[in-house]
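Encoded as structure tokens, the structure appears first; notes follow it.
Yeah, one chain of the complex is gone here, protein chain that is, but the others are all in their spots.
Let's turn to subunit A:
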Amino acid sequence: MSFFRSKQMKYYSLVIPRESAWVVMDQLGRLGQLHMIDYDPLIPMMNRPFANYVKRCDEALFKLIGIESLLKQFKKNLIHCEDTQKLLDHFRDIQNSRQKPGHTYFDELEQVIEKKKNHIQEMSNNLQNLLDRVDSITEQKLVLEKAKEFLGKSMFSQSIPHYLNDYQQLKFGQLIGVIDKEDETRFKRIMFRITKGNAWVNIVDLLPEKQHHQIKTSIDLNRAQQPRCLYVVVYPGMNDQSTLKQKLLKVCDSFAKNRIEYPNSQEAMDNKLRELSIQINEALNLIQMTKKQLDVTLDEFVKEQNGCNCSYFEQLRLYVLKEKYLYVNLNYLLMQGSIFTGQFWLPEGLEAQVEDKLRNAMQNSIDRFPTGQIQQIQPKPGDLAPTYFNLNEVTMPFQEIVNTYGVPRYQEVNPGLFTVITFPFLFGVMFADIAHGFLLLLCGLYVIFWKKQLKRQTDSMFNAMIPFRYLLALMGLFAFYNGLIYNDYLSISLNLFGSCYYPKHEEWEREQNCVYPFGIDPVWLASGSSLNFMNSYKMKLSVILGVTHMLFGILMKGANTLYFRNYLDFFCEFIPQLLFMACTFGWMDFLIMMKWLNVYPNGKDPSIIETMINQVLKPMEESATPVFPNNAPLQLTLTQWLTVIALVSIPWMLLPKPLILSLSHKKHRVSDPQQQKLIPEKQGSEDIDSYQFRKDLQFAISSKSVEISEQEHDSGEIWVHQMIETIEFVLGGISNTASYLRLWALSLAHGQLAEVFYDMCIAGKIDMGGIVGGLMGGYFYIVFALLTFGVLMMMDVMECFLHALRLHWVEFQSKFYKADGYLFVGYSYNKVLSEHLK
């Protein structure tokens, strides 16, 4: 029954000697059933004993990320793990074969990672440097070649004879270099200002060299190169000491890119070019070699390891993650000298398993340290146990629906159990259509049966539906079923069992003693009053469903109060609530069914609404059109009694509980000293240090009792609370019942939409006849299909889903559900590893 109520939890204390802490935690992590409790959540993680280890794990992970990005750069494909259990077994085998304390394996790995990371980093840096070097040499070469184009031979002579006037011979100096493209304009401007325009500045773009394209693409390090420009400045004056030259040099250097000395003869120029080509070739050879080395090192990471079907890299990563997880959980324990103590919750019945693990923890190790011990203790008062359900693939989405609203309180009735059926059913009532429901069912079944294939296609839309496949199938099934009940197939009624009516004189005549066996007789749809008939039917049906649903919720409240032995709530809340609901809306449902079952003479048809209103307004008058055929007095007596009960139950809900509570509170105050005496008794035969235990308990009780007295025994607040509760229930009874009418409304909307699409697209075209009609029909069939898919199968499914969700969260769960629990989080390797699988 662990789905109806959450599993019984037991509170244990755990004591581990420091030496075997790692081994014990490792074993417990494999078991994966412990809910560890932080001994003091206020202490920041940084100040805990194993913070250092956690940090080291983080650093190792950081390094691994670095390696991973390099692996990606060099296009190495990792083999990802799929089976965590296999991986864990593999880790265990490694540990067993090592014959050293288990936690030292991480130290080894850490060193390996560190070394490899540095090695790889160094090599990739080398590669980077070499590539840079090739670039800069190529650039130099290019600059020289370009500059030659510009300046021509004249520059070698360094002076230009200038005989215009008989002035002194003008001499020119030149500066050549490279700047960033974006600096181009600024460079020109500054040059202009400094020389006052007396310089010839020429800037050309350097096109990125194509020559080494091949190496670059094969290596492809992150080398976004900025576009660069070549500049040539020719200025008057040769003298090295001239202020202008000094200033120009300064400016050029402030742009911080390499300036190039221009060789002063053709020969020197040729030599230089030759030299540069040789340098380039050397660098290229070096690059090839480094690349090969790097490849070898990286391949080690990609290689598959025996036993776990995944790359060495993945194995490292997951091991470090596991180690980090272990230390994080170890940090939840309190260190006292050489002993770790801590508490955890354990589902009932697993104690033997845990003890078994503890006993065997040290078996494979060389040095036999004592292993840990567990002992069941009383939880601190006020500490509620976590909520733990054994979920499977069917129940998971439903529990998820419930948890989204709030996690059930420990051992509270879990609405998730009923949601498994009621949710798809209420959805089905709204989405009732044979065809649409069947489509949805098919979709669900497809995902169920083709799950394995779909899982592999990560980009498939169905892939996202996999966790919800049973939900989908059930929703489809119930929509299909309710479609049959409403006899609605894309807005057409199916004559499945042969109608009970036959046409006679332009009227429908009913066959004697004929009953349509299942669903609605198709003739109703053909009749003029089809909408009226269906509306009244659906409306009544939805109210009946709603009241049943809510009454069931109230019953669950009763189950809860009995289970927790809260008899006050049982007598002062559950019973009056049940009576109120049953005597008002339960009675109404009864009347509805009564009316369905009886045949009334013409003109004597009772109106339910009128009956209900008169029940309050004219309590003493007999009904002129009684629902009980020919038995108005009986109906009147019943009505009167029920009204009285319903009215009495309101103050019953409101008054007794707060009165009793405030009375008992007064008693409590007087008996305060006695309460103190109770504590040693509670302690019982626990063989923990009794003094410590008592202190704990006292502390817990005193801190808790402050809360309790504030929360519950403040009588003013209790009154207000109870008043709100009562008003909410009474008014809620009415408004929630009305709220269930959405079952009718959405089904109506669905039916009407389907009818419009059918009339517009199919029926109208078929009526046209002929070839044109056929063609039009063909075309409009596509429109019809698209509309049906888009509007009805997507939008309407979503809408009905949301309304079903609301009916559960608000109308149903508000009757009993506390939803203030917290989830059980197992300390489990399997869980943490599968979270980090890729």
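One rule holds for everything that comes next: contacts are C-beta pairs under 8 Å (C-beta built on N, C-alpha and C of every residue); 3 or more make two chains touch, one makes a residue touch a chain; residues count from 1.
Note that in this section contacts and distances are computed from a predicted model.
J.: As a check of understanding, state which of "WD repeat-containing protein 75", "Mediator of RNA polymerase II transcription subunit 20", "CCZ1 homolog, vacuolar protein trafficking and biogenesis associated" or "V-type proton ATPase subunit" is the UniProt name of the chain not shown.
T.: Going by UniProt, the chain not displayed is called "V-type proton ATPase subunit".
J.: Return the single residue from A:K55, A:K117, A:R133 or A:R259 that touches the missing chain.
T.: Selected residue, touching the omitted chain: A:K55.
J.: Which listed residue, A:P44, A:G716 or A:G770, touches the chain dropped from view?
T.: Spelled out, the listed residue whose C-beta touches the missing chain is A:P44.
J.: Tell me which of A:E114, A:E145 or A:D253 is the one touching the absent chain.
T.: Only one of A:E114, A:E145 or A:D253 touches the chain omitted from view, namely A:D253.
J.: Looking at A:I194, A:L445, A:I645 or A:M776, which makes contact with the chain not pictured?
T.: Considering all chains, including the one not shown, the answer is A:I194.
J.: Can you list where subunit A touches the absent chain?
T.: On the side of subunit A, residues 44, 46, 55, 62, 182-183, 186, 189-190, 193-194, 247, 250-251, 253-256 touch the unshown chain.
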